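A single structure is presented below for examination.
Every protein chain but one is kept in place in this view of the complex.
On to subunit A.
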């Protein structure tokens, strides 16, 4: 079966600095993959390459079997046009560390914007679908509130609804709980966990080790722009092969 995400020999540079040095990994349908590693190991950059928020310089990213971002023209690697990029980005859903809700819109309109303007859905149908997802993340009662009237945890749950309502092939979470007050982390993790249990394909960059261990089918440990180790969470957390991962796990809190 075609994997939902396939990354082959991915390289990415910021100027002289190579931050991704040849990444290979796949995510199967329904799989939950957590990417862990120290700050600066390249995990967020990797995630951002999966929806073209970052350009990459070598290798391929395939979403649902489709190579994204670039195509070959007479042997040269050429970035595809803006409309194509936008279409390909909509194949993935992204949840950001800082929520990034549109501050001038209600929770509901945050969710319907993509449905009406990208998916071309008539507004009544978009509202129906948005209500469904807002209900699913426990935010239906506050659908008319502005982001500034919501707590961080509530904003993040709306952001999850906004991304997932677009029916992406895979959801990407970029440290989705790092900006939250400690007492708000639980409600967001709970939302993510229940979506995972329903079979949503997910890639999470996270510092929540316990969550990564409990929810993931696969854990990817990154170190200095490379994947140092990957495998099922039981093995990685209980019997890490590499001394690097052993050291990393020692300094991480569970």
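By definition in this document, contacts are C-beta pairs under 8 Å (C-beta built on N, C-alpha and C of every residue); 3 or more make two chains touch, one makes a residue touch a chain; residues count from 1.
Note that in this section contacts and distances are computed from a predicted model.
Colleague: I want to check something: the complex is missing a chain, and I'd like its UniProt protein name from "Cytochrome-c oxidase, cbb3-type subunit II", "RNA polymerase sigma factor SigW", "Amino acid ABC transporter permease" or "Acyl carrier protein".
Modeller: Of "Cytochrome-c oxidase, cbb3-type subunit II", "RNA polymerase sigma factor SigW", "Amino acid ABC transporter permease" or "Acyl carrier protein", the absent chain's UniProt record names it "Amino acid ABC transporter permease".
Colleague: Taking the entire complex into account, which one of A:20, A:107 or A:166 touches the absent chain?
Modeller: A:166
Colleague: Of A:34, A:51 or A:206, which one is in contact with the hidden chain?
Modeller: Of the listed residues, the one touching the omitted chain is A:51.
Colleague: Touching the left-out chain: which of A:12, A:43 or A:89?
Modeller: A:89
Colleague: Which candidate, A:3, A:42 or A:114, sits in contact with the chain we can't see?
Modeller: Considering all chains, including the one not shown, the answer is A:114.
Colleague: State which residues belonging to subunit A touch the missing partner chain.
Modeller: So the residues of subunit A touching the unseen chain are 51-53, 82-83, 86-87, 89-90, 92-94, 96, 98, 100-104, 113-114, 117-118, 146-148, 159, 162-163, 166.
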